[in-house]
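Okay, so here's the structure we're looking at.
Of the protein chains in this complex, one is absent; all others appear in place.
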Amino acid sequence: MSEKEITRNEKILDVKNLSVRFETEDGIVRAVNGIDLDLGYHRTLGLVGETGAGKTTTALALLRLVQSPPGVVECDKLEIGGRDIRELSIEHMEQIRGKDISMIFQDPMTALNPVFTVGDQIAESLELHEHLNHEQALERAGDMLEMVGIPRARGKEYPHQFSGGMKQRVVIAIALACNPKLLIADEPTTALDVTIQAQVLELMNDLKTKYDTSMIMITHDLGIVAEVCDEVAVMYAGRIIEKGTLEDVFRETMHPYTEGLFNSLPNIKNRTARLKPIMGLMPDPTNLPPGCAFAPRCNYATEECSKEVPELKAVSQTHKCACCAYEREGFCIERRAKK
Amino acid sequence: MSDTILDVRHLKKYFKTGKGMLHAVDDVSFTIERGKTLGLVGESGCGKSTTGRSVLRLIEPTSGEVFFEGKDIVKLSGGEMRKMRKDMQIIFQDPFSSLDPKKTVSQAISEPIRINKILKNKRDIEDRVMELMDTVGLAERLVNTYPHELDGGRRQRIGIARALAMEPKLIICDEPVSALDVSIQAQILNLMDDLQDKLDLTYIFITHDLAVVNHFADEIAVMYLGGIVEKAPSEELFTNPIHPYTRALLSAIPVPDLDHKRERISLKGEITSPVNLPNECRFANRCYECQDKICRAGIPPLVEVSPNHFVACYLHNEK
Partner (left out) sequence: MANEKELRAHQKYKKRSSLGMVWHQLKKNKGAIIGLILISLVIILALCAPLIYDYKQDIVKNHVRERMLYPSAEHPFGTDDLGRDILARVIWGARYSLAVGVVAVLFALVVGVTLGAIAGYVGGVFEDIVMRVCDIFSSIPSVLLAIAVVSAMGKSTVNLMIAVGLASSAPFTRVARAAVLVVRDEEYIEAAKAIGMRDWQIILEHILPNCVSQIIVQATLRVGSAIISAAQLSFLGLGVPAPAPEWGAMLSSGRQFIRDYSYMTLFPGLAIMLCVLSLNLLGDGLRDALDPKLKR
């Protein structure tokens, strides 16, 4: 209890001004453009956005896994559990990955090595980080399997003997094996069926509380965010354009893009309502429009919007939004006007 | 006045595998009226795509009848079937693999016109391509681009234009928006909606996304392991789901609404493979209401429990 008190105000993750660009032959791809992220202990942050918004690149940058070249990562601050990891050596980083911070990838089919048994694969990271011998590690691996709802005996089987949902459970078991402080889940359920997705999300929710893990959930599905996250950051073209608690973003939506995302979803309560899609397409990351990157697709955009990049400004203590339309007197997006 | 465009009766498709007979589609029957949309919903491996393809005879059905405008197309010869294809088209799930990477946009769209000799004059074909591109909202400057230069939404528009090129009456949409981002997904759904009104199209909409099918379909059939377990008008199915599987499925959709409170029904296990199925309710092994004596006695038939609402469950077949 007392330990929790102390850590409550501290942050597991503190990132300032993170940028990632890829210098390719066809031009410079600006994948992430100066984002700030922070996350308290025991919290879950939903990182929401569409394909190409820079969600996965952000996650890889946090783990220092961006390939370089062509990737170039710049940031003013990158602290995990209060420790600056920007200058750590490769060996040191490998110790941190898996132990302090670990990641679940989107596709469980390719995340496991087909020639090792599932138990060995879980044990591997335990041997590496917890310095257990092979027998102890296998024993713990068995515990982990039971934790994710797979019988211990199946640890002797190979990945191809598991179904998609089971494989994703194994991946989760590997990620949680060394009890990481921060878990990054990159679209962990996108490849799964709805009923299996429900099982996996439920499992992740349980384990999160049990292990006291903080989590970043990367997803494009606002429904999943509503179910597992405490905080939400919406990304567009490599920038965070709205950020706040779940309540802030869902009830007090501020940014026109976030509104557009909600309007694009079929409403389960009013089935015949016509969808209101966002017009146009994602901007080309090698050639971002000047000013607000969303301006060309935004219904509320004025000339002002294309002049400079809007800052992420606080609207309330927890809620931030990057939109210059709010500088106009009495501006309000439709979603809130209705309420 | 009902105007049935498609009547599928006892459609079956079995595949021979090393382990035994795989019952991909097992005795599926349904009808669709002209201008309506039927949603086929289910999880991967439930046979929804195979059903769609069997109806078009892209996969030859093992047995059963498919009446299109009163004609049983299963009995047609290869040549007759090719002529029939003009009326029945398909839009594929993956806009990245359903277009030939070596063909430009105009070549892809003109292909069905050329192959079926709908128009012969080169100029007329080019005219028609531009008209179709305009219909589906593709900018004219894209006419000579290759698919790999385009994003998913635009590729899917090409797929739709190809399907429309022959002025079909029925279009089978196999997960047409699953591979797309939400904002693009909404654009495509609206486009398909408009086209239906304008061209009096009938859709079979195959998807795993219940929110989308609820929005889009007039009637929904839920499939599980090759069979339809429940079929009802969309409104009815969502407000009054009866089959245990439908209820579990509906409760599993993550809803982006903080006020949406519901009880989640958690299903045990996963969909089993449809090989050598025993003669019992296909859902029995995962069902939370299963009563062995009743449910394992045979495959429950689809029974009409209220007008237009059909359920295949021994425990819920009265009313």
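We call the chains A and B, going by the order they appear; numbering starts again at 1 in every chain.
In this section, a contact is a pair of C-beta atoms (placed from the backbone, for glycine too) under 8 Å apart; a residue touches a chain by one contact, two chains touch by 3 or more.
Bear in mind that the values here come from a model prediction, so they are computed numbers and not experimental data.
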Out of all the chains shown, which come into contact with the hidden one?
B
Per the definition of touch given earlier, which of B:G70, B:P101 or B:P307 contacts the omitted chain?
B:P101
Hidden-chain contact residue, picked from the options B:M21, B:L119 or B:M166
B:M166
Looking beyond the chains shown, say which of B:N116, B:S178 or B:N317 touches the absent one.
B:N116
Identified contact with the non-displayed chain, of B:T4, B:T145 or B:N285
B:T145
The missing chain sits against chain B at residues 53, 56, 58, 82-83, 85-86, 89-90, 92-94, 97-102, 104, 106, 111-112, 115-116, 123, 126-127, 129-130, 140-146, 159, 162, 165-166
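The rule is simple: only the chains that are shown with their structure count from here on.
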The distance between the C-alpha centres of chain A and chain B, rounded to whole Å, is 32
Chain B residues touching chain A in their complex are 43-44, 151-154, 181-187, 189-190, 193, 208, 210-212, 214-216, 234-235, 238, 248-249, 251-258, 260, 264, 266-267, 270-271
Applying the document's contact rule, which stretches of chain A touch chain B when the two form their complex?
50-51, 163, 165-166, 193-199, 201-202, 220-227, 246-247, 250-251, 260-269, 271-279, 281-282
